[in-house]
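All protein chains of the complex are present and in place, except for one that has been dropped.
And now, chain A:
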Amino acid sequence: MESFIAQVINGLATGSIYALIVLGMNLLVLVRDIVHQGYAHIIMITMAAGWITLNTSGGNIAMAIAVMVVVGVLVTMATEPLFRPLCKRGAQLETIVLAMSVGIILTEFMSQFVNSGGNFAFPASMRGGGITLTFGLIRLSLANIIALISAVVVALVLLWFMHKTQQGRAIRAMAQNLRVAKMLGIPFGMTGMIGFGIAGFLAAIIAILIIMTIGTCGPSLGDTFAVKSVILMLFAGMGNLKGGLLSALFMGLIEAMALAYLPGSWTQAIFYGVIMLVIIWKPNGLFGTAK
């Protein structure tokens, strides 16, 4: 039983990171109706910026975090003008190609210029010091607990922003009916930039949480997270913030359980098998779309 509880917590911690990535990507679905799979690669670049800062500043964690926030926000916002003309003319397939291109370029950049394309590890000081907490017979990683709590807090703050502030309502209005949103005086360009800026800030938080829980990064990290995140968005329903959160947490649990209780490497098969069944039975995703 103790092992089961520990697996649940670990599964939720993994799921919470996916949940935040899906949340960030769903935010971009709302502001520009795009599936920005390059978002996962921006998180990867943000982690790299943190690593470089740590190496060049003698391990200054505060400076690394500050640089990561700036890089996450700026790189995410820099991609908005790329998508804007395509969104204005209602192009959808082209935005997918554009997002893939952003991802590939960032991956190539990592391969060429960061640690000679090799994987790199973060110091233990940024990974919760490897501390484990013991509750009776249950042993939990402090980093996992912090990641889970942080993810829940960030998700709640973002949901509050989207539902309780005028800017959040404006983003949701744009997602629902762009023409009507414009008729209400909601500025297309500025509201999009705000959405991208928030997604960028979220990217920095996600990067920090990945550093805490996984502790390593490399050029393939973006692709790994991008594929799973896009699939989770489909699983939950494109643009559905709450659905994306719950689905990612659920799939994190499924993955952890498969890892703990099934023989061999069945984790991925179980993960994608569950998603396959949901996509077949619920074409609009488990929770439907936000539109």
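Note that in this section a residue touches a chain if its C-beta (ideal position, glycine included) is under 8 Å from a C-beta of that chain, and two chains touch if they have at least 3 such contacts; residues count from 1.
Note that contacts and distances are computed from a predicted model.
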* To do: For the chain that's not shown, choose its UniProt protein name out of "Transketolase", "V-type ATP synthase beta chain", "Signal transduction histidine kinase" or "Branched-chain amino acid transport system ATP-binding protein".
  => "Branched-chain amino acid transport system ATP-binding protein"
* Pick from A:S3, A:N55 or A:Q176: which residue touches the chain that isn't shown? -> A:Q176
* Structure fact -> Touch assignment to the omitted chain, from A:S116, A:T134 or A:Q166, lands on A:Q166
* To do: Extract the touching residues of chain A with respect to the undisplayed chain.
  => 166, 169-170, 172-173, 176-177, 179-188, 290-291
